[in-house]
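Heads up, one of the protein chains got dropped from this complex, but the rest are sitting where they should.
Presenting chain A:
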Amino acid sequence: MASEQPTSPAPEPGSETAPRTGAANLLELNGIEAGYGRAALVLRGLTVKVPPRTIVCLVGPNGAGKSTVLRVASGMLTPRAGEVLVDGVDVTRQGPQERLASGLAHVLQGHSVFPEMTVEENIRLGAYSVKDRALVAERTAFVKDLFPVVGERWTSLAGLLSGGQQKQVEFARSLMVDPKVVLLDEPSMGLDPKTTAAVFEQIVTMRDAGTAVLLVEQNARRALETADIGCVLDLGRLHITGPAADLLADPELSALYLGGRPHERT
């Protein structure tokens, strides 16, 4: 079991492609301390690294601070200590809009489409910060190709789509800015098992299309089966990290965080 976070992915799909710049990790959270208001710290010196073309999954019990990691990463919450690096550049003091421009897109948990707007309007709003029309058209074609449901339901109100379809619209919307890293918060929340499986397949598709993914999931076993690297959080700290397959195979971790041994569950 690795106790240090690897700085480059295990030889996983897509690893033959070079990263966008020389930085080994597209996203680095170093020594993050963060919390809400005057309440106690939620994150206590957490370090997480996301290499290019990799799905990194954060798992852990409720209250471990998983969603808070994403809020710190996307700039919705300013950390009290520590630094956030995107592709080697310090973005710790940037707000959500600048982080988006730096290449971080955040998909919230639950449903976060604009329900009373059409799928088209939702997708176009994904490129709200992009002024280059040719680029918007190119990205639109790209996400329509990646998520066929987007094109099929183009003129429907997004709120009328099924839960799984809405998730795909949210994924597509987040990809409109061509982000370096997509932050996904509980993408399977409220979805039935079949739809959950489809959503996890879409996450792999996103990675294979060139985007790194930082994933937070309650459904830890399913998430680790999809991810390249797993990070187990407990009490606001990184408890253990390593290739996702190794974490899944560890009987102690399995009992503590994944709800029993693999063979008991499958």
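In the analysis below, a contact is a pair of C-beta atoms (placed from the backbone, for glycine too) under 8 Å apart; a residue touches a chain by one contact, two chains touch by 3 or more; residues count from 1.
By definition in this document, contacts and distances are computed from a predicted model.
Entry comment: the absent subunit's protein name, as recorded by UniProt, is "Branched-chain amino acid ABC transporter permease", drawn from "Carbon-monoxide dehydrogenase medium subunit", "Cobalt transport protein", "Branched-chain amino acid ABC transporter permease" or "Phenylacetate-CoA oxygenase subunit PaaC". Per the touch definition above, the residue from A:113, A:213 or A:227 contacting the chain not shown is A:113. Of the candidate positions A:129, A:162 or A:205, contact with the hidden chain is made by A:129. Residues touching the missing chain, restricted to chain A, are 74, 76, 96-97, 100-101, 105-108, 112-117, 121, 124-126, 128-129, 157, 159, 173, 177 (touch as defined at the top).
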